[in-house]
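Only a single protein chain was left out; the remaining protein chains are all shown in position.
Showing chain A:
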Amino acid sequence: MTNTQVPDVRPPRATAASAPPEAPVRLSARDRGTRLLATLFLAPTIVGIVVFTVVPIVGSLVLSLFHWNVIDSPRWAGAANYREVFTDSTVLVSFRNTLVFMVLAVALQLLIALTLALAVNGRMPMWLRSVFRSAFFFPLVLSAASISVVMKYLFNQDFGVVNWALGLIGIAPVPWLTSENSAMAAVILVYVWQQFGFSFLLFVGGLNNIPKEIHEAASLDGATGLRKHLHVTLPLLSPTLLVATVVGVINALQVFEQPYVLTDGGPGDSTRTVVMVIYESAFEQLRFGEASAVGVLLFVLIMAVTALQFRLSRRFVHYQ
């Protein structure tokens, strides 16, 4: 496998060059066979994508303009659902929570992952390196929902292991899941615990791609430790940092399992996220129009934040 690094989203070059001349008057039997085969091979994927992604995207846009509870027939709403999004305090708070969550969770996730990747990249026996790598990657294979069930016990104020451990260093018990001030912190910690391994793997791959000679040259020039990393490693790693940030942000904006299981959005609305609001307004309150409007806005937000990052990246990312 060669495509282990970053997703290659450039347009296909080879195929463009080898495209056949258009509109042959008569196709040979083999060309007809090829086209038939292509149709058969593509049908499951294309039909599936159209039915379960393209139609739903259009459906979301259309539904967001109606009031509909599935039982009665839909009523035209115009922009009312969108207006409601900007006036409904729960929805507004959920967008604020999601943005706060995104910034803190992604920052923490990247910081932990980068530190650990640099540490693992240092000199050590091969077997030890692969033990560390497996350990940090392990939480990724577990179910976010089941792990949140476990974490709910660990973060319990009275008998949770987290508060017990904090007590060892003299910190009073924190009402993690029951206080509006700390519930989001618990959600972020649980999320980052499970997710940092993903950025970690990306960074380990990125560091492996940096030629050894560059490090040796930097060392010879007298750069050491933090200074070397700051001025040599980080600029070389910046394309990987961009991918890790973009993907981390996209995933964080869709957070659902952790707050749903740990706090159910509470206390109050302090951990309610946008996807939780979509779920609740559609499948608990049967307000399909409003849920669709929230979904459309979330999609716009994801696109906008991603575009912004690529724009900003032009100033910070150095391609070799």
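To be clear about the criterion, contacts are C-beta pairs under 8 Å (C-beta built on N, C-alpha and C of every residue); 3 or more make two chains touch, one makes a residue touch a chain; residues count from 1.
We adopt the following convention: contacts and distances are computed from a predicted model.
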Options "CoB--CoM heterodisulfide reductase subunit A", "L-arabinose transport system permease protein AraQ", "3-methyl-2-oxobutanoate dehydrogenase (2-methylpropanoyl-transferring)" or "Aspartyl/glutamyl-tRNA(Asn/Gln) amidotransferase subunit B": UniProt name of the undisplayed chain: "L-arabinose transport system permease protein AraQ"
Residue of A:Leu111, A:Ala135 or A:Ile171 touching the missing chain in the full complex: A:Ala135
Contacting the left-out chain in the complete assembly, out of A:Asn69, A:Ser143 or A:Asn181: A:Ser143
Residue ranges of chain A at the interface with the undisplayed chain: 1-9, 11-12, 14-16, 18-20, 30-31, 33-35, 37-42, 44-49, 51-57, 59-60, 63, 70, 116, 119-120, 122-124, 128, 131-132, 134-147, 149-154, 156, 159, 161, 164, 193, 195, 197-198, 201-202, 205, 219-220, 222, 224-225, 243, 247, 250-251, 254, 256-257, 261, 275, 278-279, 282-283, 288, 291-292, 295-296, 298-299, 302-303
